[in-house]
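Only one protein chain is missing from this complex, and each of the others stays in its spot.
After this line comes chain A, so read on.
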Amino acid sequence: MSTNIPNTFSRRDFLRTSALAGGGMLIGFNLITACKEKAEMPVDIASLNFNDFNAFIKIADNGYVTIYSPNPEIGQGVKTSMPMIIAEELDVPWDHVNVEQGKLDTENFQRQVAGGSQSIRFGWDALRQTGATTRQMLVNAAAARWGVEASTCSTKQGVITNAKGETLGYGDVVKEAAALEVPEGVTLKEPKDYTIIGHDAVNVDIEKIVTGKPLFGLDYKKEGMLYAAILRPPSFGKKLVSFDDTEAKKVDGVTDVVRFGEKAIALRSANAWVAGMLGQSDKIAVVATSTWQAMKGRDALKAVWEDGSPMESTEGHDDELIKILDGSNLNTLRKDGDVKKAFAKADATLERTYESPFLPHACMEPMNFFADVTADKVHLVGPIQTPAGTAQSVAGMLGRDPKDIHLEMTRMGGGFGRRLYGDFAIEAAELSAKINKPVKMVCTREDDIGIGVYRPGIKYRIKAGVKDGKVTSYHLKEACINSNMYGLIPHFFPAGAIENYQVDAGNYKSNITTGAWRAPYTHFLAFAEQAFFDELAEMMEIDPVQLRLDLLQNVKGHKDENIQYEPKRMEDVINLAVEKSGYRNKKDGVFQGFCAYYCHNTHVAEVADVVIENDKPVVKKVTVAVDCGIVVNPTGAKNQIEGGVIDGIGHAMYGDLSFSNGTPNAQNYDKYRLIRMKEAPEVETHFVENELSPTGLGEPALPPAVAAIAIAINQATGKRLYKQPFANKLEVKELIG
């Protein structure tokens, strides 16, 4: 096993305390680095500064706890689960804990917690340490008052008890505790003693969500704020020549019509990651007193565009990617043995090509951002996952001191990777600087899908050789637009399990902007690879689950630090999925597809159940077995898994963003089809119980779902699926709500 749980820490420089002017104790801590030497602790809540601390805990005189964290919430539940970890070690009842969104208003963005699905993994030790250290200070304060050794005292549910059975509430000793030295070497709880971790806690924002309170970027308002709709190039490759704004200016409420974007173009050339709406052309903003008037003004513009670079199409991309797979101009990302030789010696080989189109993120909340650029400061507010990079880009673009940039994050109406890119925030900042007014840039759905940062089209070709009933060679080629798989992905299963193994990758450079999409690469690679293994098992006439289990045997004892999937953990999820799904005892009329996959540090196995209704395959249920270590918040974790599975199925079945002449053919939900309720199967989740450090769940359940349904559909229909969206081949009717 790769992880264990250290139960003592010697560091203490990450935490400071102060007594609050109005009563109570304040603990400031920094999850990522130690606090600066001169870091000053505030003595009132209004002046919490997140420069040196990235979160605060307040313990009031009545023992109630408030956790202030500027951590953004994107829908992955970290705003709930991270405070749960603190509260567990602090040893307070969860219903005495309040979680508040801290204002991120800092000059030092490096210390900002990213908030993605890996937050839990990175925060686990630090959050426990914070809770435990604070608890120890309270105990020390109580012990000092009683004149006893701290080691003779214990805590439970926010109450400290000494050997004589006398008790003090946390609130009773906060004042003294705030004045104490931060202790070293505190002891953490044993997982068996957890009372909060492992128990369901409802989303901390639930009340606001169900009553419609302002939470999201689109909901943000500031006195005097105007709204902007932007006319951007109609295609990737077009450039603005000129425009006529006579009609736009006649629209009531329109205050400004401006051509802008030169600064973003310059920025784009310097920062390749700045993508999407920036960099290909300047554009025109129509600013008005309301969203609708801005949109009307924008629609009244007449613009002339010219071709700046070639207008690309899906057919062209398909040709280019196939050429890459057919050619020899690929980079080798991992090579074991000699696949060529092994293929030559094989009794049989299987080669298949898997294809998928571009996908937009189509977050429910369209891209938007507020900016108010003044001589004093640059105030930015909105849904963004990368405040650090975005603030730096804005500072660079506007030639401002990074200290002038004040960025506040709001709750995000979905991210899926789209809000990693700061293009929309940069755009708002440039516009506000140009018109000298506070303005919120609002995208329509068409803006959002029509000129986004997309998951690029990808094709995989996989070939395997079998000799004497064993898989002896495996060669995977990736052809992708603009980029290729990264990090340890080439070392995922079946690396290490097959003697002759090779992964090659090549890409085609396009002017269409591309980027990360929920579970980057693995969301499609898992399908290709696992569907391939299913077909390989069929060719070898062995049970597909057994083929995986046999291959895993070869990895045991393997000493290769690049290989991070663990055969034992993989076997555990496989066995759990098989057991819970009734895989070996299939019911009549139910066709099942099995898949096991490791990505994002998490092992998952899934079994999909498909039935035939009205001559069409219907996915009824997906049984999921997950090993994500300790499950901090089971309801939140399951919510992520259910969402990931259905999202994966939805995009594999229907997701299709084709391009003609540089323009996406679908720009709204009428043509870009997302999965809806009647198409969503039941998802049943089972966790492998262990005491290993937790891993994130926003991503890893998605990739295996696609293979599981494709395999089950093959069982049901005899149709092997190689190309997404599957609905095309299955001739599933359009279902519009």
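The working rule: a residue touches a chain if its C-beta (ideal position, glycine included) is under 8 Å from a C-beta of that chain, and two chains touch if they have at least 3 such contacts; residues count from 1.
Quick note on the criterion: contacts and distances are computed from a predicted model.
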From the options "Sulfate adenylyltransferase subunit 2", "Zinc-finger domain-containing protein", "2Fe-2S iron-sulfur cluster binding domain-containing protein" or "Succinate dehydrogenase/fumarate reductase flavoprotein subunit", the chain left out of the display has the UniProt protein name "2Fe-2S iron-sulfur cluster binding domain-containing protein"
Contact with the hidden chain, among A:V186, A:A248, A:A362 or A:M653, goes to A:A362
The listed residue (A:T133, A:T444, A:T663 or A:S693) that touches the chain absent from the view is A:T444
By the document's definition of touch, the residue of A:A46, A:A375 or A:M677 touching the omitted chain is A:M677
By the document's definition of touch, the residue of A:E571, A:D609, A:D647 or A:E699 touching the omitted chain is A:D647
Omitted-chain footprint on chain A covers residues 73-77, 200, 202-203, 205-207, 209-216, 218-219, 221, 227, 252-253, 290-293, 296, 362-366, 411-416, 444-445, 635-636, 639-640, 642-647, 650, 668-670, 674-678, 680, 682-683, 735-737
